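After the structure tokens below, expect a handful of questions from me.
Up next is chain A:
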Amino acid sequence: MSKREIILPSSFLVSDENVQSNLATYKIGSNVYSSVVGLFERSEDSGVRVVTLRGKYYPQVGDEVIGIITKDSIFSWSVDINSFVEAILPVSYAIKKKRRSFSGSITKLLTINDIVYAQIVDFDRFNPPILTLRKKGLGKITSGYLITITPGKIPRVIGKNHSMIKMIKEKLDLNLIVGKNGRIVALTNDFQKIKILEEVIQKIDNEAHVPGLTDRVKNLLESKISK
Partner candidate 1 sequence: MSEYKRVDGRAYDEIRPVKAEVRVLKNADGSAIFELGNTKVIAAVYGPRELHSKHMASSYESLVRVRYHMVPFSTKDRKSQPFTRREIEISKVLKEALSASIRRELFPRSTIDIYIEVLNADGSTRVASLNAASLALADAGVFMYDLIAAVSVGKINGQLVVDLNEYEDQNSDSDIPIAFMPSLNKVVLLQMDGTMSLEEIRQALKMAKNAADKIYQVEKDCLKGSLESVLKVYGLL
Partner candidate 2 sequence: MDNIKYNVLIPKIRQKFILNTLKENKRIDNRSFYEYRALKIRYGHLPNADGSAEVSLGNTIVLAGVKVDITNPFPSEPDKGIIIVNAEFPPVASPDFEPGPPDENAIELARIVDRGLRKPEIVDLSSLCIVPGQKVYRIWIDIYALNHDGNMIDAAGIAAVVALMNTKYKKFTFVQDKGLVDTGEKAQLTLKNFPVYVTHVKIGDHILLDPVLEEESLADCKITTIVSEGNLITGIQKSGVGGISLDELEKIMQNSINLYQTIKENIQKEVSKNG
């Protein structure tokens, strides 16, 4: 089992030439320090891992995210992705490949407050995150229920080999879209199911780093559904 401890900015983690500094850590010489409030996990197989427990989503190319359209301009939309920068969805990335061009007002495609499930295809310090909808499974989400949790805990919602998310879907008999940026959309309008799901997600958010989470979530689900 891995060891976990609470760390704070400037907490010393390890001394190791080979560990690269990243977002959550920085290096002075070969010493690695934390730059966040979080959990430090040291295990034999995974080495050094810092789990951030606070903060916004940090965009990574390849991530699938759930965004909210905030603005439209001539050739693109601005999209809130729960991060420190707004993402851009160019019109050309929002239309199907077959349609070479699009004429008319782009608001016919997407307007402010629409929700999209999109993938980040480009991001660096000079360009905002660029989104695309041109991939299977991506696109506008037209109905459902939006839930938000700390982005650092999304991996726990998914679980090892999708075990957690699979179980939730099966037990509640609904479909879920999970964005890496801490947003989850339940594709249902069943009030009862939504309330149970909210409780489950809340539990994961609170207890994300306590061992045996899957079992506890299973118990919670079963007790709620049987009622």
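In this section, contacts are C-beta pairs under 8 Å (C-beta built on N, C-alpha and C of every residue); 3 or more make two chains touch, one makes a residue touch a chain; residues count from 1.
Criterion applied: all candidates are chains of the complex that A comes from, given by their letters.
Keep in mind it's a predicted model, so treat the numbers as computed, not measured.
> All of 1 or 2 belong to the same complex as chain A; which of them touches it?
Among 1 or 2, contact with chain A goes to 1.
> Give the list of chain A residues in touch with candidate 1 in this complex.
Answer in residue numbers: 4, 6, 8-10, 23-24, 26, 33, 35-37, 52-56, 58, 84-86, 125-126, 128, 206-207, 209-210.
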